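In this view, the complex is presented without one of its protein chains, the others remaining in place.
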Amino acid sequence: MQKITLLINCPDRKGIVTTITQFILEKQGNIVYLDQHVDREERVFFMRVEAEFDEPDFSLAQFEKQFVDQFEADYQLKYQLYDALHKPRLALFVSKYDHCLYDLLGRNASGELEVEIPLIISNHPDLEIVAKRFDIPFKFIPVTKATKAAAEAEQIRIIRDNKIDLIVLARYMQIVSNDFVSQFKHQIINIHHSFLPAFIGAKPYHAAFERGVKIIGATSHYVTADLDEGPIIEQEIVRVSHVHSVQDFILKGRDLEKVVLARAIKAHIEHKVLVYGNKTVIFA
Amino acid sequence: MQKITLLINCPDRKGIVTTITQFILEKQGNIVYLDQHVDREERVFFMRVEAEFDEPDFSLAQFEKQFVDQFEADYQLKYQLYDALHKPRLALFVSKYDHCLYDLLGRNASGELEVEIPLIISNHPDLEIVAKRFDIPFKFIPVTKATKAAAEAEQIRIIRDNKIDLIVLARYMQIVSNDFVSQFKHQIINIHHSFLPAFIGAKPYHAAFERGVKIIGATSHYVTADLDEGPIIEQEIVRVSHVHSVQDFILKGRDLEKVVLARAIKAHIEHKVLVYGNKTVIFA
Amino acid sequence: MQKITLLINCPDRKGIVTTITQFILEKQGNIVYLDQHVDREERVFFMRVEAEFDEPDFSLAQFEKQFVDQFEADYQLKYQLYDALHKPRLALFVSKYDHCLYDLLGRNASGELEVEIPLIISNHPDLEIVAKRFDIPFKFIPVTKATKAAAEAEQIRIIRDNKIDLIVLARYMQIVSNDFVSQFKHQIINIHHSFLPAFIGAKPYHAAFERGVKIIGATSHYVTADLDEGPIIEQEIVRVSHVHSVQDFILKGRDLEKVVLARAIKAHIEHKVLVYGNKTVIFA
Partner (left out) sequence: MQKITLLINCPDRKGIVTTITQFILEKQGNIVYLDQHVDREERVFFMRVEAEFDEPDFSLAQFEKQFVDQFEADYQLKYQLYDALHKPRLALFVSKYDHCLYDLLGRNASGELEVEIPLIISNHPDLEIVAKRFDIPFKFIPVTKATKAAAEAEQIRIIRDNKIDLIVLARYMQIVSNDFVSQFKHQIINIHHSFLPAFIGAKPYHAAFERGVKIIGATSHYVTADLDEGPIIEQEIVRVSHVHSVQDFILKGRDLEKVVLARAIKAHIEHKVLVYGNKTVIFA
């Protein structure tokens, strides 16, 4: 059996659900999931379909070709087509904070995330011990202002070599360059430790404490050229009060960061995230 | 223009989305909303469709007849078909607590709920002043053990006379009889002041306080023959702590009750609730 | 019996709880509530005390004088002393949105807030009908650029005449002048329809929609000279997703605004809010 996940968006028009589901049926596909959404303001149609194909001679490439021929131009349609049975390969970028790293490796060891993690990259050597505990190759690539370009070239090379599908900045304390970002469009997820767009930039917990907010948050988003401005995938919050110090904010925030990052990764690897403009459609 | 909302559920099978959307297209309908869900364990298919028909000679009755002929038997399909432009008519049942009543009348006066409220029924005279403030007829029908059957007969008569679509028990402190319930299947919404199934029955805030919970809740549900056991529509919670007295629980709970009841009513009147077994599918 | 609420803050030092509770005991006071907090970073001590005095000849003025003599200079102490049995008098400022107004008047009619509301002031005539329903004087004071100073003078006069303790901007769509603000320091509460400091200024729901956030919020705060920058009293949030339009954000936000504003008012009138710098200590 083969299984596909298909994400599409295009200008809305009558009969589109019918036409596409008809196409899949004709290819002997069994639709096991279908979710669609129409943005009424923008008049854009979004759909996510999972379909199974039992025919032994089903060819994903041929399916894609026919799909493109029939719809792409006519419907001004953008699509993403995935082999749903492929196990995504993740590279984790870290620096010195280890809580997201422990959390993701624990989840993966538990079988909660169905991914391969062939690679941890860090600009500091500190977390090699964590990687070792989970038997994952750890690549220490220091980054200074002077070496940044070379370091990123090295990172990119290793990412390519390891056929990485998704780069996770798990509290990686370095800004990645526009050049780097442009090579992995919507393939880099970051966790920012504030409720964006509040407290963009460095030390958001300190800024939140200073402002006297009663709720703090964390935000996972795709990384784009504009720092902390990429499409938001997930957010979560927790209450704080005057009894909490900045240190308490940081501690409470760790749990937010872990959960929000994990949820974003899960949505991404299950191909439930469709980026549109600077926003995301997250299918159920 | 006419607009319909169609809710269906039936055993899942291949091609069902295609077939039904095709049917609507053939009737010159424009699908403006489609949401479907498959319960994989039970293998049941659920769908909600909103469609607009511009043809001046569109007939809802004829549409329904053709739909039934084509699908009901063949697909073992259950359906609800609504004129989406009909303004629902609500009867509010109250006793002495006025917060949900004020809230619903305020929302309606604000234009937030698009309903008619031609009738408030109470087993106590206390809240007539509230009804007067909003110029809504108030019917005082006292209920004692001895008069209960007669009182309910009177209630039913008035409900029928007023062509009521939905009965809202807005902290109505009387148990309605099975006979009453059976006449308005999935047309009676209650607000229970606990996080069901915890604290069924009387004085749930006291029971929650006694148990020492750290979170309290409220639940709106359809009323069935089994007290507090009907299909849940909506729930919400709020944190409490040892500093809160029972009285604090009650005060905090009032806000939960208001919001949860209002959300449930809104989902119901927009035909977004599909009851299946003792559970609900709530479409987006 | 007389009952006082005392709020103090001063540089932290050893023995301060002991000294002040000792003082109250000597005056025959019975402490029924005491909550204290120390900001360890700033080394500031905060305390809230409720005490009852049964002596028939207890004099609040005399208590205050002795308290000041003993502590103010020596401890560099700032204090607020309230007659806890005084019923606060509120002026509600509104424009065209009626949901917070209905909510507050409903709460007050229910006995949930223990306040007097002798005055509703509006720069539009639209909500007079709401005021009438609850038998509350409604004062229509139009505000244009040209008449703003005169209008505010008129507002201030009425506020003084009515011995108002707290001004509530219940979605009042006018910026009040610095001069107005300076006359009622920490006596004006506003509800802002975003999760501050995100989306300061006009049309925050539209901005939130544009940014693609997954959670929206509301914030109540004291009004200061800097728009939307005053000390935050309360915040609350609700989840949103791609299925929600701006209009859905606005509708969901209404419930946040109502609850957050009501909680802030309740904390204020119970003298549980202590402003310190641009932050608040909210006692339990």
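For reference, chains read A, B and C in written order, and residue numbers begin at 1 within each chain.
Please note the rule applied: a contact is a pair of C-beta atoms (placed from the backbone, for glycine too) under 8 Å apart; a residue touches a chain by one contact, two chains touch by 3 or more.
Keep in mind that what you see is a predicted model, and the values were worked out from it rather than measured.
Student: Which one, B:29, B:88, B:106 or B:217, makes contact with the chain that was left out?
Tutor: B:217
Student: If I consider the whole complex, including the chain that's not displayed, which of A:55, A:112 or A:161 touches that chain?
Tutor: Hidden-chain contact among the options goes to A:112.
Student: For the full complex, which residue in B:29, B:231 or B:253 touches the chain that was left out?
Tutor: Considering all chains, including the one not shown, the answer is B:231.
Student: Please identify, in ascending order, the residues of chain C that touch the omitted chain?
Tutor: Residues touching the hidden chain, for chain C, are 14-15, 17-18, 21-22, 25, 30-36, 38, 40, 239.
Student: Contact with the hidden chain only, please: which chain A residues?
Tutor: 98-99, 102-103, 106-107, 109-110, 112, 130, 133-134, 241, 243, 251, 254-255, 259, 262, 284
Student: What residues on chain B make contact with the chain left out of this view?
Tutor: Looking at chain B, the ones touching the missing chain are residues 37, 39-41, 46, 195-199, 211-215, 217, 231-237, 241-243, 245-246, 278-282.
Operating definition for what follows: only the chains that are shown with their structure count from here on.
Student: From the C-alpha centre of chain B to that of chain C, how far is it in Å?
Tutor: The separation of the two C-alpha centroids amounts to 36 Å.
Student: Could you give the separation in Å between the centres of chain A and chain C, each centre being the mean of its C-alpha atoms?
Tutor: 42
Student: What parts of chain C, by residue number, touch at least two of the other chains?
Tutor: 241, 243
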